[in-house]
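Quick one: the structure is below, and I'll ask about it shortly.
Removed from the display is one protein chain of the complex; every other protein chain stays in position.
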Amino acid sequence: MTDTTQSEMTDNDQEKTIYDELPDAPPKKTLKLTWTGKLGVVVVAFWVIMAVIGPWVAPYDQAEILDMDSYLPPGAEIDGGGTHWLGSDKNERDILSRIMWGARMTVGISFIATLLAYMLGVTAGIAAAVKKGWTDMILSRINDAILSLPTIMLGLLIVVALGSSIPILIFTAAVIYASSVYRIARAYGQEIMVMDYVESAQARGETIWWIIFREVLPNAAMPLATDFGLRLVFVVLFISSLSFLGLGIQPPNADWGSMVRGNLEAMQFAEGFGAWAPIWPALAIASFTIAINLIVDDISAKSGGDLAKKMI
Amino acid sequence: MQRMVFQRILIGIVTLWVVSVLVFLMTNALPGDVAQIVLGQSATPESLAAYRAERGLDQPLLFQYFGWLGDMLTGNLGTSKAGGATISSLIAGRLGNTMFLAALVAVISVPLSVALGLLAAMYPGTWIDRALTFGTLALISVPDFFIATFAVLFLAVNLGWLPAIANVAPENTFWEMARGIAMPLIVLVIVVAAQMIRMTRAGILNVMNSPYIEMAILKGVRRKRIILRHAFFNTIGPIVNVIALNLAYLVSGVVIVETIFSYPGLAKLMIDGVQTRDLPLVQACAMIFCGTYVVLIILADVAAILANPRLRNPK
Partner (left out) sequence: MTEIKNKLPTVANLSATDRETIETGLRRGANRREVMSWLIAAGASIAAAGSIVTSAGEALAATPKKGGRIKFASDLHGPSDTLDPGLNTSTIDYTRGRSFYNSLCQINDDLSTRPELAEEFSANADNSEWTFKIRKDVKFHDGSPLTADDVIYSMSRHYGEKSTSTAKTLVADVKEWKKVDSHTVKAIMQGPNADLPVILGTPQFKIIKDGTTEFQTANGTGPFTLKEFSPGVRSIGVRNKHYWREGANVDEIEITAITDKVARTSALLSGDIDLMQALDPKAIKKVEGTSGVGVWSVASGAYFGICAMTHTAPGNNPDFVKALQYIQRRKKIIKSVLKGQGTVGNDNPINVAYGADHCADMVVKEHDLDKAKFHLKKSGVTVAELNVAEVAPGITDTCLLAQREAKKIGLDLQIKKVPNDGYWGAVWMKTPLNVVSWNMRPSANVMLNLAFAPDAPWNDTLWKNERFGKMLVEVRGVTDAAKRAEMYCEMQKMISEGTDEFPGSGMIIPAHRNYVDGKSDKVEGISRMPLGSLGGYEWPEFCWRTDA
């Protein structure tokens, strides 16, 4: 194992001794980003900024029908000056502009919904693991019921019954994904509750909240963080699967998932690079979600990763 | 242990009941009923009334629910309110298809992803780990309908290697079946493996932080050995949980893959059921999905307990 990044990281950590992380207390964490993590931060920052300023810097309005043709290839000229830098979509709109506008929808909705799902899921999951008994029983049954039904069907039921508006989409995604978070949070909570340091804390007579905040949460944080990254991806994909069923974001608003869905046909029959119409928004989704997960990886690599490195 | 499994089965039955109530309430909250959907644009108030009377939809809701529950308990799934076929005939073939595909995907994806997850965890921060991270993230971040459509266009239309639609009719030969199921199989393995790889890696790295692993490291035990002998077993709980959820997804959630490949499975059937407000059909599917989920979760919990002695006798 003579990978350069590896040795570099090991060097950085050399001043620490292994005794820093001995069993008494949860290990202290200072976040240092690797180059991939830094890349992640740059990309996420880019999209977050785009979410704020996108509508002002985009060359065209997201709903502007430019009357040229659908699925023009990147670089096609627009009458009256201007260029389709990423080509045009099925309704003769500018794809680049729609991706810029769509950042707000996709980044915004996925962040808010995932955070909400985490607040719900982690609270309930940890509570169930710590309190056990009836609390666990009731929370787990409700949770099982939600979790055992397919997400897309739950989405369909809620969105069709309540109508497809942005707050409802966020709420739907949050409730659905809270249930998966709950299971993971509870599983880790249970694992940790039987760990030595928690047992010793209980023996010392610490209150349950002390145990949750000082022992359980910090230790469950890492796997939950990994899951956060995945969950965020799933929220983005969930909203786009709703667009597969004809629900989801209301037109003409742009969101990346429904841009992929709406222009999917281009891969079948558009000519030349016009066929890339669904690929650009897919790349936007991929860049955003991969970047999030790269950051998450660095956060989670902190504790376990440090130790692993020492073993080489 | 046996008591625990028995308890969990009882709990599972409660869950099934909760689901049936939930599904009943939610389906009834949807705009329009089965008569309006079936008669569609051609509905008139009289024909709607006649349709409802013919299919027993004019009875009070509670009556309908308990009627269904009673039939269900005696093993009668009822008939579709939309088409009039029996639910069991609608489900029979599709259940087999769904389980067949899910089992195949599981057999390939579970060992593959646990192995790759372990590999990544053994060498965190190396190029292997990075490549796996990028690869899995790239695959899960693309919508499945994109992967599926791309696969059809490339493998079926351009190259002509595989059929564009998943032919699994009973009269087909083994070879035709294999060719027909190849594409949904590939797409689903890609979709589920990525998540399992990531969770396995994260779970193991998390356990590497525990005191007893530190002790083992201090004692000079080799890294591979630590991961395979100690860390892995202690991560089994969370990992089997993720696997169980993914398997449940394979049974109930693969609507898009079923739609694009025209693979007659249960997930699409349930969506069709919801879209036609065909309550007995939706309920039957919900019961199957929930039952599968309950069984998988019990199995996951049993595995977790077997793997972690400390969970066996929680204090």
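The letters A and B name the chains in turn, as written, and every chain counts its residues from 1.
Heads up, the rule we're going with is that a residue touches a chain if its C-beta (ideal position, glycine included) is under 8 Å from a C-beta of that chain, and two chains touch if they have at least 3 such contacts.
Computed from a prediction, not measured in an experiment: that's the story for all the values here.
Chemist: Quick one: which of A:73, A:108, A:218 or A:252 touches the chain that's been left out?
Modeler: Once the missing chain is taken into account, the touching residue is A:252.
Chemist: Out of B:18, B:43, B:99 or B:228, which touches the unshown chain?
Modeler: B:43
Chemist: Which candidate, B:163, B:203 or B:253, sits in contact with the chain we can't see?
Modeler: Final answer for the missing-chain contact: B:163.
Chemist: Taking the full complex into account, what residues of chain A touch the chain not shown?
Modeler: Counting only chain A, the missing chain is touched by 63-65, 67, 69-71, 90-92, 160, 164, 245-247, 250-252, 264-265, 267-269.
Chemist: Which parts of chain B face the unshown chain closely enough to count as touching?
Modeler: Within chain B, the residues touching the omitted chain are 30-33, 36-47, 49-51, 53-54, 80, 82-85, 89-90, 93-94, 149, 152-153, 156-157, 160, 163-165, 167, 169, 259-262, 264, 268-269, 272-278, 281.
We take it that only the chains that are shown with their structure count from here on.
Chemist: Centroid from C-alpha atoms only, then distance chain A to chain B, rounded to Å. What do you get?
Modeler: The mean C-alpha positions of chain A and chain B differ by 21 Å.
Chemist: Give the list of chain A residues in touch with chain B in this complex.
Modeler: 1, 3, 5-6, 9, 18, 21-23, 27, 34, 36, 137, 140-142, 144-145, 147-153, 156-158, 160-161, 180, 183-184, 187-188, 190-191, 193-197, 199, 219, 222-223, 226-227, 230, 233, 236-237, 240-241, 244-245, 257, 260-261, 264, 267-268, 278, 282, 285-286, 288-290, 293-294, 297, 300-301, 303-305, 307-312
Chemist: Can you tell me which positions in chain B touch chain A when the two form their complex?
Modeler: Going through chain B, the ones touching chain A are 11, 14-15, 18-19, 22-23, 26-27, 29-31, 121, 123-127, 130, 133-134, 137-138, 140-146, 149-150, 153, 157, 195, 198-199, 201-211, 213-214, 217-218, 223, 226, 234, 237-238, 241-242, 245, 248-249, 252-253, 255-256, 259, 267, 270-271, 274-275, 286, 289-290, 292-294, 297, 304, 308, 310-311, 314-315.
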